[in-house]
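Omission of a single protein chain aside, the complex is shown with its protein chains in their original locations.
The first chain written gets the first letter, and so on, giving A, B and C; residue counts start at 1 in each chain.
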Amino acid sequence: MATPMFTQTVSQACEAGFVPARRRVPITEVQHLTDGVVRLTFTDAYTAQHAKGAQFVNLFTPDPLHSAPRPFGVSEVNGDQVSVMFAVVGYGTEIFANLQAGDMVDMLGPLGRPFQVKADAHYILVGGGLGVPPLIKTAQDLAARDNVSCTAVFGYRDEHFADAFVDQYADELLSIDESQGNVVTLLDRLEPALSQDSREHIILTCGPLGMMKAVAAWARNRGIACQVSMEQRMGCGYGTCVVCTVDTKDGRKKVCSDGPVFRAEDMGWNE
Amino acid sequence: MATPMFTQTVSQACEAGFVPARRRVPITEVQHLTDGVVRLTFTDAYTAQHAKGAQFVNLFTPDPLHSAPRPFGVSEVNGDQVSVMFAVVGYGTEIFANLQAGDMVDMLGPLGRPFQVKADAHYILVGGGLGVPPLIKTAQDLAARDNVSCTAVFGYRDEHFADAFVDQYADELLSIDESQGNVVTLLDRLEPALSQDSREHIILTCGPLGMMKAVAAWARNRGIACQVSMEQRMGCGYGTCVVCTVDTKDGRKKVCSDGPVFRAEDMGWNE
Amino acid sequence: MTDMNPSHNDDMNLYAPHQWRHSTVVAGVPWKNPVGTASGTFQYAAVRYFYDVSQLGAVSTKGVSPVPWEGNPGVRTAESPAGTVNAVGLQNPGVDTYLVDELPKLKAAGATVVTNVAGHSDDEYAEVVAKLADCDADMLEINVSCPNVSAGGISVGTDPVALSRLITRLRKLTDKPMIVKLTPNVTDITLIARAAVESGADALSMINTLLGMRIDINTGEPIIEHVTGGLSGPAVFPVGLACVWRVRSVLPDVPIIGIGGIDSGEKALEYLYAGANAVEVGGAALLDPTAPIRVARELELLLDERPDLAHTLAKGGTWR
Partner (left out) sequence: MTDMNPSHNDDMNLYAPHQWRHSTVVAGVPWKNPVGTASGTFQYAAVRYFYDVSQLGAVSTKGVSPVPWEGNPGVRTAESPAGTVNAVGLQNPGVDTYLVDELPKLKAAGATVVTNVAGHSDDEYAEVVAKLADCDADMLEINVSCPNVSAGGISVGTDPVALSRLITRLRKLTDKPMIVKLTPNVTDITLIARAAVESGADALSMINTLLGMRIDINTGEPIIEHVTGGLSGPAVFPVGLACVWRVRSVLPDVPIIGIGGIDSGEKALEYLYAGANAVEVGGAALLDPTAPIRVARELELLLDERPDLAHTLAKGGTWR
């Protein structure tokens, strides 16, 4: 975009009662975890204050040849620091992975509807691969509330790159990599303990579509409520373009604003 | 452009008997002279070794929204350091003016046909505004040759930003700014001395079209040979696209490769 | 976009209520500034959180059809150099829901509303226009690029005869100012423009998207499930500009809204110099929700320095 003469600021937006739009924020840390997985942290007080588990932010590359928004789940918040965690899979993630502390990046958010959490329940956070980051934030949210607890059930391709991050927040962590099995294997292992636990159990899951469908079926067969966080290619990320739709029982819904979180039973997967 | 996997190098080209193509070179200095005039110096041994007065280089911005080549006359060469001098007039010059020592810039060159110089002649380098830079290099070339001498006649809008640079090379310097007159005023002042000097006089001029036409007429009326360095919007700068044409007596000619230097009488201006 | 200098003086604040200095008129309808939003890139329910919609010259809403349309399945978007390819397939809740949900809220918010109309047959276009005839939309914008069964599947906007038949019919259903929105995917857009104006269009808006696609080189398959989609964004800017220039040269008086690749006041200004009365900002809003407002404020500063152009627009005229 041509250099805009106007750079709206977060404070100007908030003072006028609006949500802050796209803004340029400073990057404070870029950690290269394992095989192509990067944890990037930037400063944005607004996102830090408002983001809930499964909400995401758009990051924008500075390259006009790759101007589309790239959505990443908010993975962790510390003070006014916001972290996302992504795998390098294409042009944008390649560019973001090469950024350094002190660089600036354009972002928008927090976006989307988070997981719905309520008191007096035990949450099972079932994450697969790069579906894991939003579940870390969810665990962080739950840890800050009383009378809720959660078990993290993470499946990886190989490196358990997120265990250390979620471990600080989850009451219990089970994780597995493809060579040993998948998250459903872990859920089966958990089942005995669950059935003895009188509290309501709710599964919150995010990851590859196949995994989420299996987890939803597992939950349905046991009468356990399940929310899924969906992915779809996006145009705006804030609900104005109707590009990001997925099929649900109730027609085509926008992942970015009707979701990304949907109730599993609304997806119409159980035909 | 997508990040090319292949980055041809100058040495590879030369070893294979070819001219080096577009290459990324380090910037060593960016001097902000007066009102929007910038002198940028970069390292390129090939250009430093081959460039002659009135030849130019293409500089390229890193911004795909402004990918067209920007031609600038080679203004001065010191060792492997090449300097260009430009006014900030649009997107590209704006971007270049904000570069700093240590940054890289893509360039191609040296390009075009230089002023034709021969022994036993006194050259009058008549420059106007940002037509001045190529004449500094020309003066530098002449200073390095015996039995040639030159007088620099520079016209500015206001600040005499190039006098100090050409003064080191020219045998004599007259300069003026718009408030006092123009280069033709100075040529008239020079005329008496010229008529007493038995050597052949040759005028080499570069600047706004109107000024060059006036200088060419002045020279023609006095039987003095005159070469002009033309400007036209370019597509490639190396003679392959036929975008950069100007009308001459002999049809439409390419400024980048038939020129930029033309004999004044070939321009067909004297109708 | 940096949060470095939270300057609060009004002229740099996109959010502060603003007295616009340069208005325009499109087919008799006053716009408080020459910048509107382009259909399909503006939904009030999403945008209301980001800026005051009444600040825009106008808002063109998502195309409405007689009944809800599902749109295309699967992936609907692919990135392209300085642009984006989209194949939404005109998913919308239908005109009835629009009349209850979106329009009233937009008018309550003080917006100048252009209701964009979609249809897959002449009957469908007519059904929608009939329902909009006495609503309080300020203008109608007929999207004649929809695939049209009455025109053998191709869009009415590519055939002067089919277009004249449709616009003549729609003209009888409403005396609301009617804009016909042209597609660039034609051999000679001036023939289409003439057919629209001669059959009753009060104004023209151009351009809609160019036909494009992308392929994923890891699978060899199209990225968009519908295979092809509409290309928009800065990449199409020179194409939209040439369409406005050529139509203006052939039709000196018809009001024209310039659309295509506008993401700055400078690009909006180029359309005004090409002969447009006003412009619409589309895809830029997908990259930054406040883009339309920013473009309007940037254009205002440029028009401050061009009083002759500004005065011409205010009187409903055009630069050429």
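Simple rule for what comes next: contacts are C-beta pairs under 8 Å (C-beta built on N, C-alpha and C of every residue); 3 or more make two chains touch, one makes a residue touch a chain.
What you are looking at is a predicted structure, and each value in this text was computed from that prediction instead of being measured.
The chain not shown here is in contact, across the full complex, with A, B, C.
Residue-wise, the contact with the chain that is not shown comes from C:A274, picked out of C:A274, C:A296 or C:A310. Although one chain is not shown, part of chain C still touches it, namely residues 78, 80-83, 85, 154, 158-159, 185-188, 210-215, 217, 220-222, 227-228, 231, 233-239, 241-242, 245-246, 261, 266, 269-270, 273-274, 302, 309, 319. Residues of chain A that touch the chain left out of view are 64-65. Residues of chain B in contact with the chain left out of this view: 1-2, 4-13, 15-16, 18-19, 21-25, 60, 64-69, 91, 104, 106, 108, 232-236, 238-245, 247, 251-252, 257.
One rule holds for everything that comes next: only the chains that are shown with their structure count from here on.
Ranked by the number of C-beta pairs in contact, the top chain pair here is A-C.
A separation of 46 Å divides the Cα centre of chain B from that of chain C. Per-chain CA centroids place chain A at a distance of 57 Å from chain B.
For chain C, residues that reach two or more other chains under the stated contact definition are 81-82, 234.
The multi-chain contact residues of chain A, meaning those touching 2 or more other chains, are 2, 64-65.
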